[in-house]
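One chain of protein is taken out of this complex; the other chains stay put.
First chain written, first letter: the chains are A and B, and each begins at residue 1.
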């Protein structure tokens, strides 16, 4: 029934999980993948997503997916609802095929520039899952085999019925209007303590006339790069993730200096 | 002398170590492997085994090995006795070939359902080791080259004499009898704080009539999955590792809530 999509001798499957690296759970998933699709090249995006943190996984995927060939299978397992009624889904787009729980983890990718959803299905066909599906490890028993079968060319229609109304997390889509005070939110804090905001370069009219306020700290314009400010000073700049605005401390941690956390507000205003 | 076992153009070698990821030690091992067996696909099970923790490595391997093709080479380097008289061994089974120090790290795998040891050797032949073997890094100088030579088809007999009486760690093999109070022990605490016990589903007669006690906390039956209990509540369930019983907190950490550690006792009793 399922027509073959394509035949890449060494298809790419990326993995993003909150499994950490102590227990070998990701190792079990890779065994499943290589048993089903021996030619697969399995690449880690991250296994260090904080436990059950769907927003963090959404960001990591958003940050990386567009650098992969469009036929890449991106498998995400951050799944606080495992074993409940939440759907397991596969979503085919013009920029990659996404496999994981339907809990909003694909929300940021689905809002990215130029992305189009071509097809989405609910994973119900047991033929493409392990024979015994556990109640607590769908990464190994459902998502890994699904990713591997897609990678070896099984069409999405074979996995189950169409899925509509995918869960979307609430992310803003840019500023409401230029020229007035506005609130931005921190959507990710990275390993270096850099803060990634939910606004991007196109939300800023004039880089020299914008200011950012976090508590009592003010940044008076947009810099080009770290070296534009003295050591340990704050700066804002157009970051490397889809042109989102970031706030950093040169050779230091903005998260630490400012004591902020995910979701905190940064005031953005334009003078003039 | 050593007959060829098989010729897989891209054999799988898994690695499990306590080397961490700061120093590049695993990177050196991979260089050795790829120099000897350029087609090898090297997969990480874990490099985050706590230093010298042979029990943790035994669990990780046990949790993952059965998901790999039977000709996979599993190389484990958690080796507190490196440089001493402990043997270095390779063990061929019907479910994988295991390479590492003879310190009990393969104990749980060797007790798994359906596993049969077909052959075991002591690694003494210097032809299959690096020219200069250091006193402290046998992972790179002995185990990585051994795994790579096995992966490219060298038979075990070529590596050294038969090894008998492999070291076994003391793990129980199930309950002594149903219907009476019994003690179970925690054999692993995972990244999520879930507790994996040394008993499995087949040790429980009636999932509705079993109770678990840890200090003053009682769990009154076996649940199916996390979603069966309210947020932050304790549950016990048949886990995803070889049907072992696990204790968890929904969206939380059982290890943290209960303040337990590896080896601690959980009382198991059946009512009626």
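Definition applied: a contact is a pair of C-beta atoms (placed from the backbone, for glycine too) under 8 Å apart; a residue touches a chain by one contact, two chains touch by 3 or more.
Since the model is a prediction, treat every value here as computed from it, not as a measurement.
Contact with the omitted chain, checked across A:16, A:103, A:184 or A:200, is made by A:16.
When the whole complex is considered, the residue among B:137, B:192, B:212 or B:237 that touches the unshown chain is B:137.
One chain of the complex is left out; on subunit A, the residues touching it are 10, 12, 14, 16, 21, 41, 43-49, 56, 59-61, 63-65, 67-69, 72, 188, 190-192, 224-228, 237-240, 246, 251. As for the chain not pictured, it touches subunit B at residues 19-32, 34-35, 38-39, 42, 51-52, 80-84, 134-137, 140-141.
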